[in-house]
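For this view, one protein chain was removed and the others were kept in their places.
Naming follows writing order (A, B, C and D), and every chain is counted from residue 1.
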Amino acid sequence: MFIAKVTGSVISTQKVESMVGQKLLIVEPYRLESKKRESLETTGRTFIAVDMLGAGPGDYVLIVQGSSARMTPETKPLPIDCAIIGIVDQAHVAEACVYSREDEMEESSPKKTPQKKSK
Amino acid sequence: MFIAKVTGSVISTQKVESMVGQKLLIVEPYRLESKKRESLETTGRTFIAVDMLGAGPGDYVLIVQGSSARMTPETKPLPIDCAIIGIVDQAHVAEACVYSREDEMEESSPKKTPQKKSK
Amino acid sequence: MFIAKVTGSVISTQKVESMVGQKLLIVEPYRLESKKRESLETTGRTFIAVDMLGAGPGDYVLIVQGSSARMTPETKPLPIDCAIIGIVDQAHVAEACVYSREDEMEESSPKKTPQKKSK
Amino acid sequence: MFIAKVTGSVISTQKVESMVGQKLLIVEPYRLESKKRESLETTGRTFIAVDMLGAGPGDYVLIVQGSSARMTPETKPLPIDCAIIGIVDQAHVAEACVYSREDEMEESSPKKTPQKKSK
Partner (left out) sequence: MFIAKVTGSVISTQKVESMVGQKLLIVEPYRLESKKRESLETTGRTFIAVDMLGAGPGDYVLIVQGSSARMTPETKPLPIDCAIIGIVDQAHVAEACVYSREDEMEESSPKKTPQKKSK
C-alpha cells in the first residue's frame, strides 16, 4: 500500500456494466521528502482509484493495488486494481509528524483563533 | 487504474486461440502535467490493451491491469493483463478541467460556429 | 500487455520440474519512439518469457505478465509470470505503420527484386 | 520480496472495516549500495505495510507484495498488498555483512564496554 493525495475525479459514462455507480478519484502517490524527512511530497504519478469511504479532494488516503483491491465486500466483483481503503489521519516518521489531517484542514479553512500546530 | 490515450492498434494473426477476435489497442498512460496541473501529458510508456467498449484513436480511456483485467464477463477466460473498462468523458483536478472529451472532439473536427469551451 | 522483440534464448538444465521442456526466450519490451512516433524502440529492459507459438529471434511479440500468463491450456500449471500470447504482424499509430513483420523480413533477407514497402 | 527499513507509522480511523486493529507501518525499501557493496541504502520509495511480527522503527524487515501478502492466517481476508513477513537479523553479500541487527542496535543504544563488531 502507499499514501496518496486525492486531487481530482474522473467522469466516464461509457463503461463496463459493473462499474456503473462507482466513484472514481484521481490520486497521486506521495513519498517521504528525502532531505529533511519532515513532510510528504508527490511522486509525480497519477492513478485512478475506486472510493467507498467518502474521501474527497485534499484527503490523504491509503491505497491498495492489484487483486487485493477487490478484497472488500463492495469491490469483490469489480474489474479494478486500485482502491482507497483508509483515510489517513496522521503519518509519523522518527520524531516528526510528516502529515496531520487536522493541520491540513486548518490551513485550507483557517479559523479566527490561531492554534499551535499539534506535534 | 490509470488514464491512457488510445493511439493505435496491433494486428496479430498467430496467437493463443482464446485471443482470436479480440481487439488490441495501443494505449499510452497519461499523468497530470506537473507544473501548471491543467492538462494531462504522456508518460512515454506504451501498453497493449483489450477493448470491449468500442474505443478508438484519440479516446482517453480507463485502464485496469493485472488479474483485475479479467473481471468482466467477456475477458474472464483471456490471458490478458490490461483492459479498457471505461471511456473518459472528463477529468477534473482542483478547479481545472484537465480533460474533456467534448472539447477534444471539437478540436479534431472543428465546426463552423466557434463555441466557447465548456469549463 | 506490451510489445517486445525476441532477441535471444536461455538454457537452464537445473530447474523446477514443471518447467522441463519449456522454451525460454529473451524478450526486450519496446515502446513508441517519442519524437517522430513512426517506429518502435527498445526500453532497455530484459525479460524472459515462455513461448508456445514458435516465435524466434527478430519476431515482435505480444507479452502478457503476472497470473494472466497462466491463462492458456499449456501454461496453466507453470510457475511463470511472462508468456508470449501472439506474434505481431503490424502495429499502427495514427497514420503511420510503426512496425510491419513483412517489411522487417524483407530487410533481413533481401530479395533480388526490390519492392516498395507496404504502407 | 525486498528488504525495507521501518521508519514510521500511519494512523487511520476511517477505514475499510476489516482493517480495524491492523498496525500500519511506513517502510522504505533498501538496496545494496552499488559502489562499495558493503551496506544497504534507501531507494527513496515509501510503502505502507501491515505488521504482525511486532516490528518497530529502525528494524529492517522482509516485505512481501501483492496477493502473496494475504498468504498468512492473519492477513488472509485483508485488502492489503504489502506485509512484513520477517525481521532481518543479518544480510550478507559476498564476504561482507551488509547489515547486522545487533550492530545497528549497539549503535543506537551504545553500552559502556565497546565491542568489536561481529563480522
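In this text, a contact is a pair of C-beta atoms (placed from the backbone, for glycine too) under 8 Å apart; a residue touches a chain by one contact, two chains touch by 3 or more.
Please read these numbers as outputs of a predicted model, since none were measured by experiment.
Trainee: Give the residue, chosen from C:Met1, C:Leu32 or C:Ala49, that touches the chain omitted from the document.
Mentor: Final answer for the missing-chain contact: C:Ala49.
Trainee: Even though one chain is hidden, which residues of chain D still touch it in the full complex?
Mentor: Residues of chain D in contact with the hidden chain: 1-3, 30-32, 34, 40, 52-54, 62, 64-72, 75, 83, 85-94, 98.
Trainee: Which parts of chain C are in contact with the chain that was left out?
Mentor: 7-16, 18-19, 24, 26, 28, 42, 44-49, 57, 66-67, 69-70, 77-82
Assume only the chains that are shown with their structure count from here on.
Trainee: So which bits of chain A are touching at least two other chains?
Mentor: In chain A, 66-67, 69-70 touch at least two other chains.
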